[in-house]
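Here it is, the structure in full.
The complex appears here without one of its protein chains, the remainder shown in place.
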Amino acid sequence: MSSFTRQQMAARVADDIPEGWFVNLGIGIPTMVADYVPMDREVILHSENGILGMGPAPAPDKVNAWLVNAGKQPVTLRPGGSFFHHADSFGMIRGGHIDLCVLGAFEVAENGDIANWATSENDSAPAVGGAMDLAAGAKRLWVVMDHTTKDGRPKLVETCGYPLTAHGAVQRIYTNLAVIDVVRGRGFVVREIVPGMSLADLQAKTGAVLHTDS
Amino acid sequence: MSSFTRQQMAARVADDIPEGWFVNLGIGIPTMVADYVPMDREVILHSENGILGMGPAPAPDKVNAWLVNAGKQPVTLRPGGSFFHHADSFGMIRGGHIDLCVLGAFEVAENGDIANWATSENDSAPAVGGAMDLAAGAKRLWVVMDHTTKDGRPKLVETCGYPLTAHGAVQRIYTNLAVIDVVRGRGFVVREIVPGMSLADLQAKTGAVLHTDS
Amino acid sequence: MINKIVQSIAEALSGIKDGSTVLMGGFGAVGQPDELIEGLIEQGAKDLTVVANNAGAGRVGLAKLMEMGRVRKIICSFPRSAGSTVFEELYRAGKLELEIVPQGTLAERMRAAGAGIPAFFTPTAAGTKLAQGKEARDFNGRPHILELALPGDVALVEAWEADRWGNLTYREGGRNFNPVMAMAATLTVAQTHHIRELGDIAPDNVHTPGIYVQRVVQVARGAPWN
Partner (left out) sequence: MINKIVQSIAEALSGIKDGSTVLMGGFGAVGQPDELIEGLIEQGAKDLTVVANNAGAGRVGLAKLMEMGRVRKIICSFPRSAGSTVFEELYRAGKLELEIVPQGTLAERMRAAGAGIPAFFTPTAAGTKLAQGKEARDFNGRPHILELALPGDVALVEAWEADRWGNLTYREGGRNFNPVMAMAATLTVAQTHHIRELGDIAPDNVHTPGIYVQRVVQVARGAPWN
C-alpha cells in the first residue's frame, strides 16, 4: 500500500493555496510547502521573527546572515517584502490577518483541537514558540502530519491526549494517507485518500469516525 | 501690583527644564515655553501626532505643510528628530517615557487633581484630546495658568469643581503671580512670588492654604 | 499577480455598506485622505459610525458627510475645534451620537483591534467622567479602567508611497492615525501620492505592510491644505 511522501504532502498543501494569501508555515513539512508554490502565483509568506514576503532558500554562497525564518534557516526576501518587530509580527498573527497557517501536530481531535507543543502533561519545560499564537490567531489552520505515529497509533483522535495548543482551531489535515476536513458539528470528513487505500483501511488507522460527503 | 506676563511665565518654566528631557507642551502658554529653551540646551520636544525633536516655528516662507504640532501650527524638525504613528506616540506618553508635560488648566487642587478639559458637568461634547493621556502618563506634570479667572475667582483650589482630567497628577504650578509646588500630603507650597506681592496677598487670591518651607 | 491598485476613487470605495464603521486617518489636514472622504460622499453609504480625531470642519469632507445626514455616530477625541459648526449644530439638535475618547486611548483601541486584543487596562481617564460605566481595577496600587478594541469595517488612509502589494509609507507628520487605522479595519483603502514598483520601497522602511491594505488608488495632489 502506497502513501504520500513528505514532498507529495507539501505539494498537495501548496495546491490549495490561492494567490494573494498571507501564509505562515511552521517548521518541518510545512516549510517545504513554499517550494511547491510556483513563483508566478504570488503567495506572501510571513515569518514570526518579523518578515513578510519570504522567498526560497538561497544558494549556499548567497546566504544573508540577517535573513532567517522562524526555524532559523537562511531565506531570501522577495521584492515587496518588509521587516517589522516581533509585536507587530504577532499582531498580524493574533489580529487575524494571516490567511493560513500550516503546522505539524502530534494529534488533532475531531472537534479541531490541536496538540503540537508538549508530549506529556509532565513535560515541564516544553517549547511552545509561536504555536499557540498561530493556532489561535490565523484565519485558517491546516495541519500536515503522518496519519499515525511511528508505532502505528492514530494521530487523528476523538480527544487529544497531549496538552492542547488551541481549542477547535484546525480546519483541514493533510496526512501521508489522506486529506481530511474538520467540519464543525460533524467531525472528520474525508476529501481524498491515497490511491489504493479504501475508506475502511483509512478508518482502521484513525482514532475517530471518518465521514464522507457522498 | 505687578504680575508675570505670558512670556515671563513661559520663560520661567523653560528655566526649570534640564538638558536631555523629553517634553510635551500643551496648547497656549505651554507651547511658548519652547521659545525660551536655548538651542544649545538640548530638550527633545514631543508632539502627540507622532513627532519627537520638534524645533521652533518656521519662517512664513519656509512652512512644511506635513509638519504640524498638536495645536496644528507649523513647526520644524531638529536633526535627530523622528516620526512614528499615533499609538506609538501615545505609548511614549502612557508608558511613562515623557519626562515632563506642561499643560494649561481651569483648576488645580491641592492634592494635585487637575481639571482642564470640560467647563461643566453638563458640557456633553467637551474636547479631551490628549490631555487625560498626558496627565496620567507623563513622569511630571506642570501647569501654567493665570492664578485666578478673569473675574477673580481662584484657580488653585481645595477640590476641583470642574470635571477632572486626572487625579493627583500635578507636581508644580506656574502662575502669573507665583511658582507653587504640589507636595503630596501637604498641599500647595509656595516657591516664588512675583516681586512686590506678599504671601498674604497671594493667599487672598488662592482657594486653598498656601504653605512655605521657611 | 497581486495588484491592489485600482483606477478610480469609485472603484476604491465600492461595496461600502450602510451602517459601516469608517475609520478616517489624519490629524487636522495632515495625512487626511480628503479625496477618499469626498468619494465616500459620492458613494452613498449612510448610517455610518465615523472614527476620527476631530469631528470635521467647514462644510467639506466629514462635515459635509454629517450635514447630509449620513453619519449616525462620531467617535473622536476632539469634536470642537475651529470651524466645527456642522458638528455642533447636529449634536445640539440631537441628530448625532457622540463618543468622546482620550486621544491615546482612541489610537490604542484601534491598535488593539488590529492586534487581536479585545480589551486592555489603562490609567488614562480613570476616576474621571469618561470612566463612567467602565470596569475599574487597581494595578500597582493605581486605578485603571478597561477599554475595548475599536475595529472598523473600513479605513480610509493617506499614504505617501504605495506598491501593488499594498505596502505603504507616510510622509513626516502625515503618518499619525493612518497606520493604526489600517491595522484595525476589514477593508483598508489607501490614497497615495506616489505609486512605486514592487521592491522600490526599502523593506526596512515600509511603514504599513501590505497585509493591512486591500485597495490603493493614486491621488497625485499637493501638500495638505492644497
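Labels for the chains are A, B and C, by order of writing; each one numbers its residues from 1.
Please note the rule applied: a residue touches a chain if its C-beta (ideal position, glycine included) is under 8 Å from a C-beta of that chain, and two chains touch if they have at least 3 such contacts.
Computed from a predicted structure; not experimentally measured.
With respect to the full assembly, the chain omitted from this view is in touch with A, B, C. The chain not shown here is touched by just one of A:A57, A:M132, A:V183 or A:M197, and that residue is A:M132.
Of the listed residues B:F22, B:W117, B:Y162 or B:F188, the one in contact with the hidden chain in the full complex is B:F22.
In the complete assembly, the contact with the undisplayed chain comes from C:A119, out of C:M68, C:A119 or C:A136. When you scan A:I93, A:A109 or A:L141 for touch with the missing chain, the hit is A:I93. Residues of chain A that touch the chain left out of view are 47-51, 64-68, 72, 77, 83-87, 89-91, 93-94, 118, 121, 124-133, 136-137, 163-167. Although one chain is hidden here, its contacts on chain B can still be listed: residues 19-20, 22, 40, 42, 44, 46, 52-53, 77-84, 87, 90-98, 137.
Residues 108, 112, 115-123, 139-140, 144, 169-172, 175, 202-205, 207 of chain C touch the missing chain (whole complex, contact as defined above).
FYI, only the chains that are shown with their structure count from here on.
Distances between chain centres, each the mean of the C-alpha atoms, put A farthest from chain C.
Separating the centre of chain B from that of chain C, both taken as means of CA atoms, is a distance of 29 Å.
One simple way to say how far apart two chains are is to compare their mean CA positions; for chain A and chain C this gives 35 Å.
Distance between chain centres (mean CA atoms), chain A to chain B: 54 Å. Contact of a single residue of chain B with at least two other chains is seen at no position. Looking at chain C, residues 111 sit in touch with two or more other chains.
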